[in-house]
Structure formats: structure tokens, C-alpha cells
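Here it is, the structure, as C-alpha cells.
FYI, not all chains are in this one, though none of them got moved.
By written order: A and B. Residues from 1 in each chain.
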Amino acid sequence: MNFARIDVRQVIFDLNGATPRDYDVVLVRCLSHSRALYAVKILQEQGVRTVNSYEAIATCGDKVLTTLALIERGIPTPRTAIAFAREPALKAVEKMGYPVVLKPPIGSWGRLMSKLNDREAAEAVLEHKEALDKSQDAPFYVQEYIHKPGRDIRTLVVGGETVYAVYRSSTHWITNTARGGHTSGLPLSPEIDRLSRAAAEAVGGDIVAVDILEDADGSLLVNEVNHTPEFHGAMQATEANIAGKMVDYILKIAS
Amino acid sequence: MNFARIDVRQVIFDLNGATPRDYDVVLVRCLSHSRALYAVKILQEQGVRTVNSYEAIATCGDKVLTTLALIERGIPTPRTAIAFAREPALKAVEKMGYPVVLKPPIGSWGRLMSKLNDREAAEAVLEHKEALDKSQDAPFYVQEYIHKPGRDIRTLVVGGETVYAVYRSSTHWITNTARGGHTSGLPLSPEIDRLSRAAAEAVGGDIVAVDILEDADGSLLVNEVNHTPEFHGAMQATEANIAGKMVDYILKIAS
């Protein structure tokens, strides 16, 4: 079994060329959502199987589409409203009640995620966001703030099997590992297992990480699904052979 | 039959709300590609039929996806290469040979379309495009320049039927009506009819305009497919009852 590493930033994709199908499976690890989508679409046209699929990357990479996919399957997720202009976005924020979370639909590592505690914060952030997105027309994604207990739950689903569950804890409301959150192990309860697999299936993900929030009353909500999971934190905190599980799965679908 | 006009910039889309299906069909005329896609996705989740569909808008609104869809069906289209960085984009330009056309994948009215006649122009425009797209990660879309005879052909396909064909002529290589091009009638030849319907089908379009280029040897190439066709120019140049055809089609699928 051979493998190679492709840097899409070095490649010229000749759309009309008689492109040989050089690979059986491509594991996508692009940080850029846009590049991942285009590259996978082109590979798919050449008959290459990608992990994750175009549809899964499109859905997971955009929080609006993730939320819609979760709601469609009846999976619990925080209340969310979308608007395309500052005025209705402010109305949606006020209607939802403070605190509220504003997120860029496309983006990772908690970048530009805002917790708004009052109207003056909402006005300021919405105006900045509007100025920032002038050319991108990104919608305003307004979400209720979940009063979670200083941590969230993160699981990894590979080929329909939940591989691990960990806590990510932080004194900051953004519990992202990239922002200094701490990772610790967690026994995989049936409910977390079921929710994780349901979320992976809802977005059509082969290999995805699932973000789960615990509400004040203990109920669980799926927050996000990540199609290029990072797991250096989890490797310290669990016994699971994470990379091994991923490679085994890829070899299985390659054959 | 009732109808209403919706300005998506005024709407709060409550993703979790029990949203009643207020409309049978929605005709999408958003200028913003991003807003059109999100709004149509949300409507579709509510069971509303849209014209065009999410898939058609996604494909037509992005020139990379349009080109891939045309090539997949074997429809003749200009040679095209994609790159994600300035260096391979310059190599793709030089390999294709001057003149070459650089287009933003998403955008309309000929905006930011560049004809590059030499390497110094290519270097300058690619550097500007890179600076401009810093936050958007838009790929470089490099296409052979077709030596067309001062005009291109534009047709409208509604529900699988070609409604009209017109020439758009201009002394500028961009023959867009919005840029001052002149529109005149054209008898609908079997080849133009067949190509138009094939292009509409390739992108899954209910109501689309098809841009066709005549190469130096007279052969025809489908250039772009537009999912929110404007037709004020064509209304002067043809006898076709354009708006009527569109309304009839929408009423038909509504029932």
C-alpha cells in the first residue's frame, strides 16, 4: 500500500485534462474550507473516494448547514437564528436574550466567536462583523449561549463507531484546545455514544469529531461537527489508538 | 394564486422554530450568491420548492463547479485550470499561453474579469488578486481566451425549452449588457438549441441563461450558465414573451 502527501497549494488542476486516477482514497486535511471543497470536488469528478466526502465537508465546514442537518434529524442543538443584515440580526439577538453567541459560519479554533452580554456589545460586534464581511456576505449566525459547566465534551466517530470521548475544560467560555483548554478522559456513556453517531450520520461524515455541550439541567446538545479533527489533546487523555483507527478505516474503504 | 415579494435582508430565519410552509414555490432573484444559497437551503428544509434549486444555484454561481459540470457531460467549454496559490497559477497561465482570461469563481456582470496578454500583466493581476482574496481563499480560475467575433450568444432555457437566442455584441472583449454591450436577435439553430438545453440540464437549472462563445473556427463553446438571468436587453431584441414563459413554468410546478 503506497501513499503520498499532497499540498494543494502546489498543484495545478487541469479541469479538461485526461486526469489519471492516481489515488484510491484521499484523506482531506486542508485547513482552508474553500480549498478543501474545490479540491475534493475535482478529485470526486476523477472518481477518487475522499474522506470526508464533498457533502460532509460542505456541511461540517459551515455552521448554518451543520445546524440545519442536526435539526432535520431531530438531534438536540442550541437554538439558532440566521440573518443577512445588521438590523434583523440585532432583533434576533434581543429576541433570544443575553448572553448570546455570535459565530462566523465558516471558521475554526473559536476564531471571531463572540459572547454578547448586553445590547451595547451586540451593536458593536454586529457593526464590526458587517464591516468585516463586506465582500463575503457571510450571514449573521446567532445562537443561544449554553450555560455549560466550564467544559464541553468532544468525541471522535470513525466509520460509524465512537472511538473516544474527552472533556475539554477551560476558565474561558471558549474551551478550544488551540486556546489553551485542558483535555481529560471521560467514560463513553450510551447517550454520548448514540448522540455522537447520530451527529456523524446526520452530516454524512466518515471521520468526524463531535462537540457536545452540557446544559444547566444536564441535557446534552450537539454544538458542532468537525471534519478535520485534531486529536493531540485526546492522545494524552485516552487509551484509544486514534491514528490507527483512522488508518484502518481508510484502508478498508480503499480495498 | 397569491404571491409576495421577500427581501431576505429583512428576514430573521429561526432555524429551530416550527416554520410553517408559507409558499409553494419561491423564485430566487438574490444578487448575493451567498444569501441565495443560505436562503434556499433553509426554504428547502421547510419543504418549499425553489427556482432554481439549491444544487443549480450552487453550480451556476461558482464558475469552477459550472465548468466541472459541463465537462462531466461532455459539453464543449474553454480549457480551464485551477490553482490555490500565485506560483502555480502563474505556471498555469504560462502553460496555457497568452492571452488568457482570469475570472473570480463567484461574481457576475464581468466584474474583476481580466484578459492577460503578457507575463507582466499576469504577475500584476495575480498579485492583486491574491491580496484581494486574503480572507476568502478564492481559487485562481485560469481560462483560455476564445477569439470570438466581437460578440457572444446568449440563450434562455425555461423548463427544458430554449425560449430565445440573442447576440450580445461589444467592442470590448467583455460583451456584458451591464457593460454597454448591444443585444440583437438570432434565429435559434438546432445546434444552439441542443447545446443550451444540454447546459441547463448539466447544471440542473429550471430557468437559466446560457452563455455561448463562437471560436475562430466557428465551433461553439458553453462559457457560463446564469441562474438569475436578466433579460431587459433580450426583451427589445426578440418576440418571445420571456416573463410569461417564466411565470407559466412556475405556476406549473406550483400545482
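Before moving on, here are some points about what is shown:
The rule we apply is simple: a residue touches a chain if its C-beta (ideal position, glycine included) is under 8 Å from a C-beta of that chain, and two chains touch if they have at least 3 such contacts.
Just so it is clear, the structure is predicted and the values come from calculations on it, not from any experiment.
This structure file defines a homomeric complex of 4 copies, of which 2 are shown in place.
Criterion: only the chains that are shown with their structure count from here on.
Matching CA atoms, the turn from chain A to chain B amounts to 180°, rounded to the nearest 5.
As a whole-number value, the distance joining the C-alpha centres of chain A and chain B reads 30 Å.
Across the interface of their complex, chain A is touched by residues 8-16, 32-35, 38-39, 41-42, 45, 64-65, 67-68, 71-72, 77, 79-85, 87-89, 91-92, 95, 135-139 of chain B.
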